[in-house]
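With one protein chain removed, the remaining protein chains of the complex are shown where they sit.
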Amino acid sequence: MGLFKKKPAAPAVDLTHLDTTAKAAAEPNKEQPYVALGLKTEEYESIKSILGRRPSSSELAMYSVMWSEHCSYKSSKIYLRQFGEKVTPEMKKHLMVGMGENAGVVDIGEGWAVTFKVESHNHPSYIEPFQGAATGVGGIVRDILTMGARPIAVMDQLRFGAPTDPDTARVVHGVVDGISFYGNCLGLPNIGGETVFNKVYQGNPLVNALSVGALKHGDLKLAKASNPGDQVILFGARTGADGIGGVSVLASETFDADGPSRRPAVQVGDPFAEKVLIECCLELYAANVVAGIQDLGGAGISCATSELASNGGAGMRVELSKVLKRDESLTPEEILMSESQERMMAIVPKKDLKAFKAIVDKWEVEYSVLGEVINEDRLYITWHGEEIVNVPPRTVAHDGPVYERPVAYPAYQDHLNYMSVHVAADGQGLHRHNDNGSELAAQMWQIVTSPNQASKAYITDQYDHYVGGNTALAMPDDSGMVRVSEESGLGISIATDANGRFCQLDPYEGAKLALAEAYRNVAAGGAKPLAVTNCLNFGSPENPEVMWQFKQATAGLADGCLELGIPVTGGNVSFYNQTGDVAIHPTPVVGVLGVIDDVARRIPSGWQDEGHNIYLLGTTSDELDGSVWCEVIHGHLGGRPPKVDLAFEKQLAEAIAAASEQGLIASAHDLSEGGLAQAVVESSLRFGVGARIWISEICERDEVDRTSALFSESTGRILVSVGREDDVKFVGLCEARGIPVLRIGVTDSSAHLEIQDVATWPLADLRNGWSATLPELFAN
Amino acid sequence: MTMKIGVVTFPGTLDDRDAQRAVRLAGATAVPLWHADSDLKKVDAVVLPGGFSYGDYLRCGAIAAQAPITQEIIKQAGQGLPVLGICNGFQVLVESHLLPGGLIRNENQHFICRDQKLRVENIDTPWTNEFELNQEITIPLKNGEGGYIATDETLKRLEGEGLVAFRYLEMNPNGSMNAIAGLRNERGNVVGLMPHPEHAVEAGFGPDTAAAMRSGVDGLKFFTSVLKAVVNA
Partner (left out) sequence: MPKIIVEVMPKEVLLDPQGKAVANSLHRKGHNDITAVRIGKRIELHFDRAVTDADIASAKQIGENFLSNAVIEDVVSVTVEN
């Protein structure tokens, strides 16, 4: 439009107050605000010894963000190593890129690979839920993009405070709107996730975002700068004062009890800019004009320059004043730390510069050449020609401090474990209404309509799960599944899980339980589990009891993966999820990726036809500690979580896969929170097919009471429906594989769910109750 | 020679690849059209797919309505070129004044994604001729700004002249006046609707039906209709 003209040229810059490297050498005793930037005295001393002088203020800015807990993993590193160590060669077979890169890459066959990762955006999402959640989605999608993959789906794992707390609605609305606003604008189907309410998350909601991308083997890219002479280009959105200091301040400091004391500028997301950036990057990759692309998220340019150089074993020379800015008053330190979204840094061979420019121009994306890769182990950054940074890139990006923090067995743990369902209520044990069908029915109704067990459609209906036209399974099914190859039907599935209550009771077993459930969910959909990612949400690492939880959980996850034979490909750690002294329940979100040779074979989670037999695979024990029944009916948490038998989980998964290949099963639904009671309700409501269920044979065979039969959360169980014609074959298959199989019901045309001697509900009533809870709490 | 159907991509368009797939599944050739071009590449019909063109900034579809490709589409629509606007494409058609009225934020303020039942109320268009009059179909709906509004006078004219092509059944998901889901123009060649027929074209990836999960393919008829219309033209 002719109305707009360029702004007048900026006045000449004043460099007299610039803290150059020369000044840093000449004025060694200048006091620096390293404490306010989150650095400890030892860390500051260590920077001085690396540089042989005090850091310039720009260098201090870089080290402080890159050495923050969020970027350096300094408290978790020693425990994360075991994910790379507890592996067999067989487990690595499908792994094209392991941990350490932006995201792991897994070979899924037919020349295709996928990359997937979960990341936390917890603290920003409490301060500003809408932008916090939105930019969380944006960040993880850019991570996936840097591997050369086209992002194909997203999921999110959410934990909110008590549903009735007045602040919860603020966070729920903001987070859900943010994910909906940003995710829907990117054209990526949202295929699943979790929503859990618990008062332990009141001041520390968890917003984890997962993205998965697909690529052909030959298109794999690694973000590194290794060829001297290649151009360093910043492209995408302009740099502004977004989230300055956010990474170190937001992610490394525990909130005061009365809420966040500092409110730094939050990052503001522009999903349109991101969508354009996605298409632009994919076209750059396809044209083969970039050596590598790194996303700018937390720690912005500090991270991108130092990581690209360090990864490539080279150096870089950058003129920072060439960065395109939204605000001309930004200082070099602020530019280095800015977390403005929707920016990428490309390494472009000189010969490809013209082609690069043509593509970014086509997408109307702004860019500027900041400098070039050099054949020297040094990152030089200048500001209007004056040197402000002169560091070995590896010391910023990868050689941050590593801590072995004190670990202590929690003082409360023994008592917590002692307070099982059998000794709670003053030693009487939590009361069970085994002989009273109507009381059991009332409990079942209370559980099914409780906020954590009720339909999440109020939330998930705000997400586009259709875009792309490849979604084969999505919420409310057990896993999300998308087609990767339109020719063959090859696809992937993902399920994520974390049970904070189980982890509080036993973080080692709790992490294994999360793994087992995600694994089982993938298997129930008909896919073969292949790889694992995680997002480990914990309290303060400076609290030895939290550190014990972390140590136990990581060991449990690593041991579990080894036992199942599937590798961890990457992950993310979020510490400091606590308010005052009160930490969240340890919440290690575990994501399992599965592959399926043809998504047409996928198994729905609900009953589709009448006259099918309903089988329960696996056995039930009296395992109610940490269960939903304990929480909803008795408000109790204590005892020990259910036992997990991963060898059996593997057997069970293989049995489902075999049955699915032979087309023997019509539906499969894993049993987890809420036990059998929850599973039968969800299975009937999925497609509105009624059934008659009897639990007496479970009680007899497994020697459990009716409360356990309905509500126990024993692992290794899947509810399956089978057409009459496949009955004999299916039961034979299970028996041959040593899978306990029991017929517990039959689907019918009654439009009722009947649980013999307990309750009979019209499906319409059940659906109304199950669907009404969240809208009643949050729709206004 | 197979028929060519253009699918426009604006920056921020999301469902262009889905629309191209729908065109292919119907048996035609999909021709990608770029927002900055003015060349319609001799296509026999055009689809304006869903998404958030130009970020939906200013108003949904408003900036896309000014694009060079849209100017050419407006011109050729005037000469009878079949044009289908889906969701954001419908918003572009409204902003281009090819269809009357406007689309505003959903009544409940939230984006909504659901399998939506519709009634086909006009089959005298190149995009609906394969349906039966008053046929009930299920098409995925996903929008944040899909509330159809118009003046009383316009509504009266739309209803009186039978220009309402699709109406929401069972529930009005976004507060549209008269539960209007889609419209046609007087000539019939331009059709716009909020629901997404391109998401109901392939068994396994469409809406649920009584027969099986994700087996709904009611959307395919939009694309086979236009094939028939062009061949018969």
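We just call them A and B in the order they show up, numbering each chain from 1.
The rule is short, and it goes like this: contacts are C-beta pairs under 8 Å (C-beta built on N, C-alpha and C of every residue); 3 or more make two chains touch, one makes a residue touch a chain.
The structure presented is a predicted model; accordingly, all values stated were derived computationally and were not measured.
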| item | value |
| --- | --- |
| Touch criterion as defined above, residue of B:15, B:95 or B:218 at the omitted chain | B:95 |
| Options B:58, B:133, B:171 or B:211, residue touching the unrepresented chain | B:58 |
| Which of B:2, B:71, B:134 or B:151 contacts the chain that the document leaves out | B:151 |
| Sites on chain B contacted by the missing partner chain, in the whole complex | 58-59, 62, 66, 94-95, 100-102, 104-107, 109, 147, 149-151, 175 |
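Just so it is clear, only the chains that are shown with their structure count from here on.
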| item | value |
| --- | --- |
| Distance from the mean Cα position of chain B to that of chain A, given in whole angstrom | 35 |
| Of all residues in chain A, those that touch chain B in their complex | 177, 180-181, 184-187, 270-273, 275-276, 279, 363-364, 461-472, 483, 486, 599-600, 604, 608, 687, 779 |
| Chain B - residues contacting chain A, complex | 11-12, 14-15, 17-18, 21, 51-52, 54-57, 108, 110-114, 140, 142, 144, 196, 198-199, 201-202, 204-205, 208, 212-214 |
